[in-house]
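Below you'll find the structure, written out as structure tokens, and then a few comments.
Just one protein chain is left out here, and the rest sit where they should.
Which chain is which? They are A and B, in the order written, and residues in each are numbered from 1.
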Amino acid sequence: MKDKKYITCDITVIGAGFAGMVAAARASALGLKTVQTGNSSHLYFASGLFDFLGVYPLHSRTVLQDPLTGLSLLQKEMPGHPYSKTSLEAILKSFDFLTRFLQSAGLNYIKPEKGNRSVLTSAGTFKPTCMIPETISKSRLLKNDTNLLLVDFKGLKGFCARQIADILKKNYPNILTLSVEVPGKNGDLNPTHLATLFEDSSFLKELATQISPFLDKVELMGIPAVCGVNKSLEALTRLEKMTGLDIFEIPMMPPSIPGLRLKNAFEKKLAKNKVHFLSQAKIKPPRFNGSEFVLDVMNQNMETQIRSRGGILATGRFPGGGLHAQRGRIQETVFNLPVYQPDERSLWHHLDFFEKQGHLINTAGVETDSVFRPVDTHGAIIYENLYAIGTILAHNDWVRLKSGSGVSALSAFTAVNDFYKKSTTGH
Amino acid sequence: MNFKNQHPVKTPFLVATGDDIVETDVLIIGGGVTGTGIARDLTLRGLNVILIEKSDLNAGASGGNHGLLHSGARYVCSDPEAAVECSTESEILKKNVGHCIEETGGLFVAVKGDKENYIADFPDMCKKYGIPSEKIDPKEAREMEPSLSDETIAVYKVNDASINPFKLSIENINDAVSRGACYLSHTRIEAFKIENKAIVYARVRNQISGKTHKIKAKTYVNATGAWAGSIAAMAGIHINMVFSKGSLLVTSKRITKRAINRLRKPTDGDILVPGGVVSILGTTSVRIKSPDNIYPTVKEVDYIISEGEKMIPELKTCRYIRAYAGVRPLVSMGKDNDRDVSRGFTLLDHEKDQVNNLITITGGKLSTYRLMAEKTSDIVCKKHQVSVECRTKMIPLPSTHSGEWSEPGVLVNDPFKPDTLEDPFLCECEMVPASAINTVIDSIKKNGGKPDLSSIALRTRIGKGPCQGAFCSMRILSHLYARGEIMDQTGINDLKYFLNERWKGEQSLLWGQALVQSSLKEMIHCGLFGLELVKK
Partner (left out) sequence: MFQITLYTSLILSTAGLLFQVYRFQKKGASGVPKLKLSLNLKLVLFNTIFQSKLFRASKTRWAVHFLVLSGFSYLVFFHALDELTAFNLFQYYQPTLDPFQFLRNFAGFLVLAGCIGFLFRRSFNTRIKPDNKLKYKGIFSIILILLVIGSGFMLETVKIISEPAFLEMVEDYSDLDEGTDLDHLKIYWEKNYHVVFKETLLITEDALEQGRRLNNDYCLDCHSKINSAFVSKAFATHLGKPANFLNHYRADNWLYPIHYLLSFLMLISLPFSRFFHMLLIPFASAQHKVTNKHFQKEAVFIHPATFAACTNCGICSEVCSVYPNFLITGNKQILPHSKIESARKMIFTGHLNPEALNQLQLGNDECTMCNNCTNICPSGIDLQGLWKTLPKTLHKMGYPDNYTFVKDKALQDWGNKELEKDRAAGTYGLTQNLTGRVYSFENCVQCTICTNVCPVVAYSGNDNDMTPQQIMNLLRLGKKQTAAETRMVWNCLTCYLCQEHCPSEIKVADIIIELRNISNQTAERLKIMTTADKANTL
């Protein structure tokens, strides 16, 4: 083993998922010396769509046309929910910051507008969301009588144009489908490999020639969300020029390319902002010495000791490793914080997977005060400068509420701002 | 004519006598191992047979069991008659349906605290009823099976084996169909028309198309297992059924090479059977009121594990993939404890109940399915005055291509060929390639079924791996749409149904990595696709 390294910084962000990335972005933008640990490849699971609030109340099982109507009800009914700890203004500010940050990293998002947008998914369903990448934005042009051409690629598993068309044909009768064979690829076609091909102009040309005989009367085209990795918008625009059509991407199941674009954009810009990133670091139980957190982390056989005044816990839920469920109890894995959870395991899940209220385990998590500092069962703050953000927060069934990105962005933004305010005013 | 469309080739014997009446010799109701076994037995004796099943093969207890081919040793103290039956049957099956059986061998294991006198009596009883057993030194046993507890005090080796009930039913029905039988899945009995102490015809309804028609048979066999009582009730006969639910757990890997039984009076959580690449731990015995909508509860799961870990400590920490439950259909003899009710089968000729051409077969065990089919067929033949002897004892069950994919890890038994590249895996966990799915789809269509996720899952390993359908469900659904097997929006409901069926098997054991996997599944199917918002 090599010698131990020592780093001192203002703030450590534990976790490199969406919330962790936003926190690191905000902290570095405010000029805080930031260290980040975690595994950014979890962003491959991100759809790339930023949700705000899609469904409320859950038992209504209806998409909110306007998230604000749901929000005011939610703030009234669920005081523990992260959205209830703050104002609408803060939520919008955090989205605004996120848009600007990603834009500076070369990834264009369409700003929120009044009401939820609905985005066509590869299952043939529409997902309510708030902010979307520009490459998906033209799905708004889809009207009931639009002549839409859906293109899929042979070998790209889980995306079938006929499936979407067949499911939608009741309301959208004018959908045509086309299955394209990628030359030289006769086996599995993996999304990233296909996405890389989209950045090759000869591939785009070949694709355009394959599609062009079928463009009669077609007004709009939908393709799987694999249109380029780092220059997605450019690739999409080029294909639009070649075909003379408006094109939009359709998000599909992981690994998600819009998620990969987010990962790349964050990583690129954070590195520029001099955020020190320790990849796949294993964190030993941290200590707090009265003024600083002391974290011993191991990555790639190298031990590093990080000392920082502030800590941001953005380790996610079960897939991210922030929460771990033993047979009877749920634990927080880094600081062993108290976890709000159902009394016994039989309450964790319903017998029906699609139960309208959602599964109770999804409301488990870390409870916090209004600036997202974890609190114990009596409501007392555990560490002055420790914040918990993102999906680890309790009372937020983000999957069912469609509130994941919103809560993550809001909590990250609020927590970092609070820490910054405290450190500049000298508290 | 509905049937003709579905079976353009395979149903030459079907004669339409009216608008919607089909005639046959025997109508078998219930597509479990017994029903399919009877279908094969009767076709081997030259009778025309139609088998109807309200959902699909092995939907009841035939699909909800250990897959343990008993040597008989388990029942040697409690039910010697069943023990002897098991012993002779298992030898016949090993000879004739070898491709559905893995001759694992079995161990009976006692740990500290188990009753001494049971352990002491066991070898004598085995000897008495002619069931081979061999005493093994616990130390040696732990070398044979390293996962055994170090508190093991006595071990006996027996001839237990594991049997794949799905493959068994698929192959039985495939063989019967090849001999002229007709299999109708998703077809439910609506009513019997009874005149002059006999059933004239049965009105059946196709669950998918909703169409009804009549089947006129000389004899009707009720092989519906736990539902035998309700079918008999349609003919006005009362059978006093008792339902006993047994829950089982599937581990993510095969823990032992052999089938392991606890050396004690049969009770809960004392059998661990290897099934291909996994092990199955069970069971419980809970009296329930209805055989429909059963599922394992969290309490049962925890109880089974706590019992199992005494024998094999690894069961406490290992990952579980799935829990499922089956219903033992028992005909009550007035005893309270379900385990005391004989596990032997019940064969009722309802001539005594004033319905001359209805026979009910229920109860019994997977291990004795062939014997049950034989005895039932004997009565049928007697009624038909057919004097052909049972031939399932002699003629081996052929193995077919569409049946082999129910076998775990079937592809990986063969050396890989480069052309598998053209044939992507649609299910990654269990490595089921597109070609296998296509074979199964064709076979389902040939039998008049509807190829959907659930029927494919029944015949292959899809959805049975750790991802429990999170990824493969969508990939296979897309594949079905791409092939034009589904052409409307029903695929979404199919997907929801399939995921929910998988979920019922998962929800009681979601902790650790299994919870990670199921969270991911919820993220994809609810978070992104919003399936919970799709209304029927």
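Everything below uses one rule, namely that a contact is a pair of C-beta atoms (placed from the backbone, for glycine too) under 8 Å apart; a residue touches a chain by one contact, two chains touch by 3 or more.
Note that the structure is predicted; figures quoted are calculated from it, not measured.
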Which shown chains does the chain we cannot see touch?
A, B
Contact with the hidden chain, among B:Phe425, B:Phe498 or B:Phe529, goes to B:Phe425
Using the touch definition from the top, which of B:Arg142, B:Arg205 or B:Arg254 touches the missing chain?
B:Arg254
Considering the complete complex, of A:Pro57, A:Gly106 or A:Pro255, the missing chain is touched by A:Pro255
Which of A:Lys170, A:His193, A:Lys241 or A:Arg287 contacts the chain that the document leaves out:
A:His193
Going by the contact rule already stated, which one of A:Ser84, A:Gln210, A:Ser279 or A:Gln305 would touch the omitted chain in the full complex?
A:Ser279
Of B:Val33, B:Val76, B:Val109 or B:Cys467, which sits in contact with the chain we cannot see?
B:Cys467
Just checking the interface: what residues of chain B touch the absent partner chain?
252-254, 277, 318-319, 408-409, 412, 415-416, 418, 420-421, 425, 428-431, 465-467, 470-471, 513, 516-517, 520
Of the residues in chain A, which ones touch the absent chain?
39, 41-42, 44-45, 184-188, 190-193, 196, 254-255, 279-280, 319
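Everything below uses one rule, namely that only the chains that are shown with their structure count from here on.
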List the centre-to-centre spacing of chain A and chain B in whole Å, with centres computed as mean CA coordinates.
42
Report the residues of chain B in contact with chain A in the complex, numbered from low to high.
295, 297-299, 302, 421-426, 471, 474-475, 477-479, 481-482, 484, 486-489, 491-492, 495-496, 499-500, 502-504, 507-508, 510-512, 515-516, 519-520, 522-524, 526-535
Listed in rising order, chain A residues that touch chain B in their complex are 45, 47, 54-55, 61-63, 121-128, 152, 155, 157-160, 162-163, 166-170, 179, 186-188, 251, 253-254, 317-319, 324-328, 344-346, 348-356, 358-359, 361-362, 398-400, 402, 404
